[in-house]
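Removed from the display is one protein chain of the complex; every other protein chain stays in position.
Our next item is chain A:
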Amino acid sequence: MLKGLNIAFKDLKIESRAREIFISMVVFSLLILIIFSIAFSDLLSSASKTATVASGVLWICFIFAGTLGLNRTFATEVQNGCMDGLKMCPIPRNSIYLSKVIFVFLLMLLVEIITIPMFSVLFNYQFTAIIWVGIVILLGSFGFVVVGCLISALVIKARAGEMLLPVLLLPLSLPVIIPAVSATSGLLRGEDIFSLMSSIRLLVVYDFVFFAVSMLVFEYVVED
């Protein structure tokens, strides 16, 4: 666990100097927002209509930006043979996976923190129940990253791996994305949190299941 944190810290340090993944994720997410804001410009006058499209737009931004980030996570390690170095370290293989989950999760959170206010500005939308929305987004992003990091490690050895990543990742992460989107849209439409508990419960269950399964199988992915 601690070793995983160390590797994640190393990744964050590199990222804080170069900022190449983070910048492209943010810019990409904002561009999607702008495109949607132009496409839906007729809807922006009514708050209830905006609330209907909001969760879809937000999650598309998060997922696309997240996929962009995931594409680079293991690629940077493989590039200079760092992966072999990491594998030689006297640490459990799981902690490599854990570090990547922490790293991408933090990146995604930062992107989300920037995207949500921008959404508020561009779509002229006032968020209510922001804490619950935040919790749902946290749970959803975590599940997405958990699946994403495993797939990212998996496709790195395949031909045309970067093209394969979204094809494999999107259907596989849908068990997490479906309840996340439905819970978010319920909250934004002003529904009571207790009426959305079944979605949130499902979200938590799938987060746990995916995390546990990924931790178990990761060592087979990097084994050579």
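Simple rule for what comes next: contacts are C-beta pairs under 8 Å (C-beta built on N, C-alpha and C of every residue); 3 or more make two chains touch, one makes a residue touch a chain; residues count from 1.
Keep in mind that, in the parts below, contacts and distances are computed from a predicted model.
Choosing from "Nitrogenase vanadium-cofactor synthesis protein VnfE", "Cytochrome C assembly protein", "Anaerobic glycerol-3-phosphate dehydrogenase subunit C" or "Succinate--CoA ligase [ADP-forming] subunit beta", the protein name stored in UniProt for the chain missing from the display reads "Cytochrome C assembly protein".
From the options A:5, A:82, A:130 or A:167, the residue with contact to the chain not on display is A:167. From the options A:8, A:111, A:133 or A:155, the residue with contact to the chain not on display is A:155. Chain A meets the missing chain through residues 147, 150-151, 154-155, 157-161, 164, 167-168, 171-172, 174-175, 178, 198, 202, 206, 209-210, 213-214, 217, 220-221, 223.
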